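Okay, handing you the structure first.
Only one protein chain is missing; all other protein chains are in place.
Just so it is clear, A and B label the chains in written order, and each chain counts residues from 1 on its own.
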Amino acid sequence: MTDTTKPSGARDGGPRLDAVELLGARRENLVPGTPLLEVDDLHVEFATRDGIAKAVNGVSYSVSAGETLAVLGESGSGKSVTAQAIMGILDMPPGRITAGKILFRGQDLLRMSSKARRAVRGRKIAMIFQDALSSLNPVLSVGFQLGEMFRAHHGTSRKEAKDKAIELMERVRIPAARQRVNDFPHQFSGGMRQRIMIAMALSMEPDLIIADEPTTALDVTVQAQVMDLLAELQAEFHMGLILITHDLGVVADVADKIAVMYAGRIVETSPVHELYARPAHPYTKGLLNSIPRLDQKGQNLYAIQGLPPSLLKIPTGCAFNPRCDRTQDRCLVELPPLVPVLDAEGADLPGRHSACHFWKETLHG
Amino acid sequence: MSEPTNTLDGKAASAEGALAKGAKGGKDAKERVASLWTDAWYDLRRNPLFIIGGLLVLFMVALAVAPQLFTDKDPNSAGFCELASSLKRPSADHWFGFDVQGCDIYTRTVWGARNSIIVGILTTSLVVLVGGTLGLLAGWLTGFWDSLLSRVTEIFFAIPLLLGGMLIMSTWQKGNAWTVSAVMAVLGWPQIYRLMRSAVISNKHNDYVVAARALGAGTRRIVTRHILPNAVAPVIVVSTINLGVYIGAEAALSYLGIGIQSPAISWGLMISDAQSRFLNAPHVLLFPAAVLSITVLAFIMLGDAVRDALDPKLR
Partner (left out) sequence: MGRYVVRRVIQAIPVILGATFLIYALVFLLPGDPIQALAGERRADPTVVAMLHNRYHLDDPFFLQYWHYLVGLFQGDFGEDYRGNAVVDVMTRAFPYTINLALTALVIEMVVGVVAGVIAALRRGRFIDNLVLISTLMVISIPTFVIGFVLQLLLGVKLHTDYGIDFFPVSFNEDAGFRAYLLPAYVLASTSLAYIARLTRTSLIEVMRADYVRTAVAKGLSPLRVVVRHGLRNALIPIVTFLGMDLGSLMGGAVITEGIFNIPGIGHQLFQSVYLRERTIVVGVVSALVLVYLFTNLVVDLLYAVLDPRIRYE
């Protein structure tokens, strides 16, 4: 996949990293369309006081450079846990990856040494967290926290790191960056703090960014600004982006494709606009129906009945069966596989999959 | 990943839930507190720290209440001490040996429990009564009284327990369990005051209290039904640990010669009397010291176990 033989250290002018072949790979060497990241049949569980919680049960998805994958689901659907497994920041124990592969540029992250893994983390794959206030260290200046990336990964001097930090702050359009570089996180507004998080993730110009609910904690007006900034920077650097969210509204404008998760499984994948037009899984349909729409003013808002399942005791068969209005006997015993979806004429719909026994009825009915 | 199901300040309750249940006479708060204690009790019964600490405390209290059950000798009777036995080593008949006066150390140690337990319980009760009441008032009233009381607390906080104890007890010539307790309570109440005050303030603004008030519950009802049951947990934890600390402080004062005075029996006093002969007769010091340490340990273990049970975050 990669033909570069130059050790990464040479490129950065520092001997900090092992000559992990993978790190030498350049974006332009990628064969177009080859996935940057592939998650393959990932299983994650947590030991809790009350038993084993199966948080992720065989998730597979992939992202290519320049592509945006939105992962959609309620809390507890396993979308964040999958992201944390990719980043290697799961709490282990109690967490445990029981099966699966996470291939980054063809190499399995799960089988790397912790040192090699650390070199990927932050540098090749970076993450943006939901709550920037709690995710930034309250007692260190933002300049220090931004500069730390350069100091840790490139061995940059303290002074130079500060200049880089100012540059980054300007890039994410924080006004008066030079004056504010020594300020602390609590002195910034919510939107500005999230910009700092984005700047931190961008600092190493990573190949892939995982954004875990990046705008949930923000005001609606600020949400749009932050999303636009993220999309713009992604295009500029031609990065892969995994956008984790429970908000269907955020997804529509920026994502290329969507994976919907439920109870630790992917229940539907689709290119973004097709999903909105014609969902192929009852759960997705329920989600779409529960968005308030202006043209239905005055009608009762639809809500999916029941509650998300306990991860300690996921229903047998299709996990969605207690809440689904299409449930048949089959759904109670037989786990529906994620299968390709066909259109009414039987032609393949590229990128579309559904894990419902009755996808045909759902899609065409 | 297992989210704590209960929190000390009960933030888990949603506003709507509180309103709905608040209408039925504050059942919500009571239920939550009940479940907090039920959960805690479930954990405690399985915690060896709690079981060992609890049994030791029960044993010490038994010693204090009925020393006659543990020894047939009376340390205050004539002829209890025989100089001929001075500093004799432990034997089958006299488990802990004899002190310099020829008194049986085992009997004196057993009878010494009473003063330690009295001091511990009395001081703790006074501290909780004074500190708790004032803390409740300050937290509830806020404003002027709160500022005034809090300034006063700062002043008391400026005087460390042992230094203040030395100061007062060296002036006051009547060292006994009651005066020692009084002095330590005078110096110790601010701690519980602060705890109570902050617990009341944090609970006061909880949704279920606001809801109960909106529904017209009276002040007394809100305080006794909603605030106290929630504020009481941290007070119990700290008080249990402090009980042990006070017993240790009494021993230190007695050791310095300004606590409990002879002929009353105190472990601290026994240790003080034994110190000059420690090098050639260590048993005279070590037995009362061991029992004293075990007593303090028992209360700290108990308090630690209760805190772990009530505060699942630290597990």
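Some observations on this one:
Quick note on the criterion: a residue touches a chain if its C-beta (ideal position, glycine included) is under 8 Å from a C-beta of that chain, and two chains touch if they have at least 3 such contacts.
What you see is a predicted model; the values in this text were computed from it and never measured.
When the full complex is taken into account, the listed residue touching the unshown chain is B:I294, out of B:A66, B:L83, B:A214 or B:I294.
Here one chain is not drawn; of B:W111, B:W189, B:Y208 or B:Y255, the residue touching it is B:Y255.
Residues of subunit A that touch the chain left out of the display are 87, 89, 118-123, 126-127, 129, 131, 134-141, 148-149, 152-153, 184, 186-187, 200.
Residues of subunit B that touch the chain left out of view are 151-152, 154-156, 158-168, 170-173, 186, 244, 248, 251-252, 255-258, 268, 271, 275, 278-279, 282, 285-286, 289, 292-294, 296-297, 300-301, 304, 313-314.
Methods note: only the chains that are shown with their structure count from here on.
Averaging Cα coordinates per chain places subunit A and subunit B 51 Å apart.
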